[in-house]
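The other protein chains are all here in position, but one chain of the complex has been omitted.
Residue numbering begins at 1 within each chain, and the chains themselves are lettered A and B in the order written.
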Amino acid sequence: MTLKTRWEELKVSMRPRVKEWAFMLKRMRQSPLALVGLIIICAFIVIAILAPVLAPTPANSRDPFMMPKDEILARVRPAEPLPPTTNHIFGTIEYQYDLYYGCIWGTITAFRVGLLVVGVSLIIGLMVGTLAGYYGGMLDEVLMRFTDIIIAFPGLILAMAFVIAFPQAITLNFSIVFLVVFVLMSFGFIAFSPNKRLLLVVQVLLGASLISVFFYPAILAVNLSKLDKVMIAITIVGWPGYTRVIRGEVLRVKNEDYVEASRASGSSDVGVIMRHIWPNTIYPLLIVATLDIGAIVLTAAALSFIGIGAPEGFADWGQIIQSTRMWLITPQLMVQYYYTFLIPGLFISLFVMGWNLLGDALRDVLDPTLRRR
Amino acid sequence: MCLMGPRMTSLVAYILRRLILLVFVILGVTVLIFAITMMFPPDIRAYMYIRNAEQTRSNVIQELIDKYGLNDPFYLQYGRWLSQVLQGNLGWSHAAGSGGASVVDSIRAKWPYTFEIVMFAAPIIIFVGIFIGVQAAIHRNGVIDQVSRVGSIIGWSLPSFWVGMLLLTAVTAAFGVNLRGPINESSIGYMQSTGFVRVTGVDIFDGVLNAIFYQGRVHVSAVTNATSSQIVSWTSDLGVSLDALTHVVLPVIVIVTIDVALLIRVMRSSMLEALGKPYIITAKAKGLKKNVVIYKHARRNALIPVATLSGMLVAGLLGGLIITETVFSFPGLGSWAAASAVQVDIPAVLGYAILSAFVFVIANLIVDILYAYIDPRIRLD
Partner (left out) sequence: MSQKNVVEVQNLDVKFYTYAGVVEALDGVNLTLREGEILGLVGETGCGKSVTSLSILMLVPPPGRIEGGKIRFDKQGGADILRMNDASLRSMRGKDISMIFQEPRAYLNPVYTVEDQISEVMLVHRQVEFFSKAIQALQARKSKGLELNVYRRLAKNPESRIGGFIGRFSRKRQFKDEVRNEVVRVLKSVEIPDPERVAHMYPHELSGGMAQRVVIAMALACYPTMLIADEPTTNLDVTVQAQILNLVKQLRDNFKSSILYITHDLGVVAQVCDRVAVMYAGNVVETADVFELFGSPLHPYTRALLESIPRPGKAFKSIPGIVPSLINPLSGCRFRDRCPYAMEICLKVKPPFDEVKKGHFAACYLYGGS
């Protein structure tokens, strides 16, 4: 089969799905809440992209994510947060970091944390859940017990435990393990792609990188920043949620007629999964993922608030609020320094609200009783 | 609905089966958390075996490392630690305040403050959530539905610490009152004065109990300013209770706002689904009144998934309380956990994690029992 006919085939088979998406988009446009959510998220995307323009990094700064200190003011008042002025639109927080800068660049941090964590959790949860649901039996039992244990108590506590437990630097041993796992998974994916030529190319590339790592171990001596630890911890705590959802869906779809028909006509297990099961089961996952982005940003902010998240001076909304906690001991002080927590908190709330509105609208739109087939 | 006969025995058998399963889950959780602690060096881990303050001196720690073989393989250490836990020693928490205390003592001292918040928050979340959810479903797309939907999304999006700070600020700005902490200093002084009996440890209860049972001892008492000996405020037994109550209001509001949103949404969609079921048509065709159809037939079926969620939410309160107690300076289990995380106090984090797992497991058990009671299809599982 030539590449061109494959492409034609794909277009034809995708047509009803494209129609369905178009219908979904139309329904989304009709919902005012969804529009508000979309607008909010787009606004944040704009802020994130234009961050270097909106809040330019000072020339002497090494890391754009570290908030700039106002040295001049620091000489006068080394620690006390100062109210908004023309120089500092939102004011400053403790040690005279610029609040405006922190909020703008914090947007990028929020997107990074949310999307990365959700992405990785989704993939892991998808794999585990599909395996458990599709093959059932002992594999299902073992995987689900493991999942249940992780879900067994509030994620915040387990995430806390992981964050403080992780070593700062991942040694070579850890890296090798991660890399091997990643390579195996990608092999698995690629092996079932219909295009053998692509498979060969990717295999060669991966093999080359694996060999080069053995010869140059320095590549993988990664230093985990505190924020990375938070992200890994939340990922570990978060993937079981997706597992349960996808497993339920796979169980529901597994016994449908079209799956049996596909098996009867000789498709491999993986083929059935990728062509029939996944397209019909991922929609609830998308809803969970969208809603999860907000929850993850909130969790990360909470961890930062306690003090085990991003380091001091880092442009992260939760960290900004945390750094000024010492100045907010009594409510009277809170009134005086309102800007230090009001503004970053507003950013967090709006960001999460945008994703929640979107996820909620998605959930209504994907309601199976109203979906047009 | 009588509980006699075959239905009861099947229910009891079901409960026993779930109990055994849950014991295994708790064990699994302890293994997981213990595994996490293994990432720490032995001298920090030694704190998990300390019983009292004397043992915190450095030479004692080396002895402990040897005694408990903290460099031995994982399963040996786990076994030793588990047997120690079952004897009642959970280690020493140095973040527990005033030089530290044993984990068990810390829990005993701090749980009343957490309980004060939970005992109000949990019922409010459940009952308000169910009520509004049902109403939203019955009057679909009506005012309650739209408002609760938007309110739910907003409530769920707000960071709990931010809401707490906002409320404190607002109350201070509006009324000039400082509602931080579990109780005012004047009440603390009152409670430490002779005659006030600590019955439960929970301020709200103790005040009332003292008022009822320990009448003769202390009546109205004047709290004087330390320097000028002037009377600062009057307080009494009931005054103590009232004071504690007012301080609990804001944390409860914060917790409820965040969690009730989810319950409303789930109750609403579950109720809508139940109302669309065929047996509702049968019920109407029997000539039943609309309220009977809604509340007796639909709602009971709709409560099934909600029961599970309620259990999880209540168990999850322990997690949310970490933040809320910190913001409101409540000296409860939550703020202890937060402080332990920052100060890398392993036994405390470990103890708190095990406690949460325990609570979660008990909550699950209660939910399972409720579930089996409401839905007879489950008992034959």
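As a working rule, a contact is a pair of C-beta atoms (placed from the backbone, for glycine too) under 8 Å apart; a residue touches a chain by one contact, two chains touch by 3 or more.
Quick caveat: nothing in here was measured; it's all calculated off a predicted structure.
Novice: Can you tell me which of B:44, B:150, B:288 or B:312 touches the chain that was removed from the display?
Specialist: Touching the chain that is not displayed is residue B:288.
Novice: Tell me, which residues in chain B touch the chain that this view leaves out?
Specialist: With respect to the unshown chain, the touching residues of chain B are 1, 5-6, 277-279, 281-289, 297, 300-301, 374-377.
The working rule: only the chains that are shown with their structure count from here on.
Novice: Between chain A and chain B, what is the gap in Å from one C-alpha centre to the other?
Specialist: The computed centroid separation for chain A versus chain B comes out at 29 Å.
Novice: Which bits of chain A are touching chain B when the two form their complex?
Specialist: Listed in rising order, the residues of chain A that touch chain B are 33, 145, 148-150, 152-158, 160-167, 294, 298, 301-302, 305-308, 318, 321, 328, 330-332, 334-335, 338, 341-342, 345, 348-349, 352-353, 356-357, 360.
Novice: If you look only at chain B, which of its residues touch chain A in the complex?
Specialist: On the chain B side, the touching residues are 25, 28-29, 32-33, 36-37, 39-40, 149-150, 153-154, 156-162, 165-166, 168-169, 171-173, 178-180, 315-316, 318-320, 322-323, 326, 337-338, 341-342, 344, 349-350, 352-353, 356-357, 359-361.
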